[in-house]
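Accompanying notes for the structure given below.
Entry: chain A
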Amino acid sequence: MNTENLVAPWVVQSFCAMIFFIGLSGVLVRRNILVILMCVELMLNAVNLSFVAYAHQLQDMGGQMAVFFIIVVAAAESAVGLGLLIAMFRTLKTVDTDEIRLLKE
Partner candidate 1 sequence: MEWLNTHLLTALTFLPLAWAVAGMAIPGRFSKHWTLAGSLLLFAVSLKLYYGFDPHGAEFQFAESVEWIPGLGVNYLIGMDGISLWLILLTTFLMPIVVLSSYNGVEDREKEYYTLLMALQTGMIGAFVSLDSFLFYVFWEAMLIPMYFLIGIWGGKDRIYATMKFFIFTMVGSLLMLVAIFFLAYQHKMQFGSFSTALVELYKVRLDGSGFLSTQSLLFLAFALAFAIKVPLFPLHTWLPDAHVQAPTAGSVILAGVLLKMGGYGFIRFAFPLFPQAVVLYQPTFLVLGSVAIVYGAWVAMVQPDMKKLVAYSSVSHMGYVIIGLFSLNAIGSTGAVYQMLNHGISTPALFLMVGMLYERRHTKEIKEYGGITKVMPLFAVAFMIATLSSVALPGTNGFIGEFLILLGAWKANPGLTVLAATGVIFGAVYMLWMIQRVMFGPLTNEANKKLKDLSLREIVVLAPLMVAIFWMGVAPNFFFRKMETSITRLVDRTAKAGAVAVALKGER
Partner candidate 2 sequence: MDISPVGFYLFAGVAIACSLLVVFKKSPVSSAFSLILVFAAFAGIYANLAAHLVAALQVLVYAGAIMVLFIFVIMLLSADEPSFDMGRSHPLVKALVGFFCVALFVMFVWALKKSDHGQVLVGPYSVAAVAASGGNSKVVSQLMFTRYILPFELTSILLLAGIVGAIALAKRNLGKEGK
């Protein structure tokens, strides 16, 4: 296996970065909370991929372990997030962030 047709590590990482920023722009631009949560999931996955890529490159299992825990956190986060969303939806009847301006005093 000659080395030149292998994938350069920075390419993988920049791919993760691209996914991450797509997710980030989604979070910042979209108004629908569900889509925002999905984009957050997307960002988390990008990070996971970067972890695994480095683990593979540096030949250390630490990366994969981290991914494992991130997945757990992501699951808990989305569960609670959606729970909140439902509770909020029950009172405010909307999922659009523009209407939900409780923070503004």
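If you want to know what made the cut, all candidates are chains of the complex that A comes from, given by their letters.
Brief remarks follow.
One rule holds for everything that comes next: contacts are C-beta pairs under 8 Å (C-beta built on N, C-alpha and C of every residue); 3 or more make two chains touch, one makes a residue touch a chain; residues count from 1.
Here the structure is a predicted model, which is why all the values come from computation and not from measurement.
Per the touch definition at the top, the candidate among 1 or 2 touching chain A in this complex is 2. For chain A in complex with candidate 2, the touching residues are 1, 3, 5-10, 12-15, 17-19, 21-26, 28-32, 34-35, 37-39, 41-42, 45, 48-49, 52-53, 55-62, 64-65, 67-69, 71-80, 82-87, 89-90, 95-96, 98.
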